[in-house]
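Quick one: structure below, then a few questions.
A single protein chain has been removed from this complex, and every other one stays in its place.
Note that the chains are named A, B and C in the order they appear, and that numbering of residues resets to 1 at the start of each chain.
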């Protein structure tokens, strides 16, 4: 399983965090698309998100490892 | 007579203020040149100065009236 | 956690830390909560952050600013939680020998923090609605989700 954390507006769809199945060799892009399929209303906001793992932003072509916690990061709106 | 006030580095040549003769129809440019002739060492710094009368900067082509106080304003170096 | 705080930001104390005998210029930016946004009356903003990553992101931006410009001091602190009107949500302080660097670096830091740090504003309006914010230097229409609180 992979634990996925959500912030800001995305919590409205997913709550703070959910657990999803681990899929071998899944890229960040594919992972985001899988989330969008679970919750189609979130598909559009998800396209604007970045992903962080281990407190670092990762690239969309990276593959997601088992046992990692994934943080889905909507566009910043601080300040 | 015209009272002339000096600031900053120019006080080294002229002290804080001096009185000079009034000359009919003298422009600000001519007036500054007259000051430069009194104190040739000050000629070069005087070329960089602006002139104020009645708390307003005046143009070099203005003529100086009798009984006015003239303020010779070196380039600003505040801040 | 150096750059993210739940406390009120003591702007004067932060300014005093920026004082440096070699610096001729200090530029400070204070990003405050204002009482209006896009025609709506704002009551307060509740800021959420992914604290650990926001902190690291701000630290990186400050390091980058110090590499780009010769600065004696650079700091940015962002407050999270409920921030009232006129209160400071974020402060940026930069000290340098001449003022040009201080202005440029200060602006760079706040632009980067707003663009990159995982911090989100949740605006609460006088009419009882609320909205998760997008940074609105863009003039485009608002894509954000609007929902009522009961």
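By our rule, contacts are C-beta pairs under 8 Å (C-beta built on N, C-alpha and C of every residue); 3 or more make two chains touch, one makes a residue touch a chain.
All of these numbers come straight from a predicted model, not from anything done at the bench.
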Omitted chain's touching partners, listed by label: B, C
Option touching the unshown chain, where C:4, C:27 or C:49 are the choices: C:27
Interface with the undisplayed chain - residues on chain B: 5, 7-9, 12, 45, 52, 55-57, 71, 73-79
Contact footprint on chain C, counting only the chain that is left out: 11-12, 15, 19-36, 85-86, 97-100, 102-103, 106-107, 110, 137
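As a convention for this text, only the chains that are shown with their structure count from here on.
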Top chain pair, ranked by number of contacting C-beta pairs: A-C
Distance from the mean Cα position of chain C to that of chain A, given in whole angstrom: 25
Rounded Å distance, chain A centre to chain B centre (Cα mean): 72
Mean-CA-position distance for chain C and chain B (Å): 50
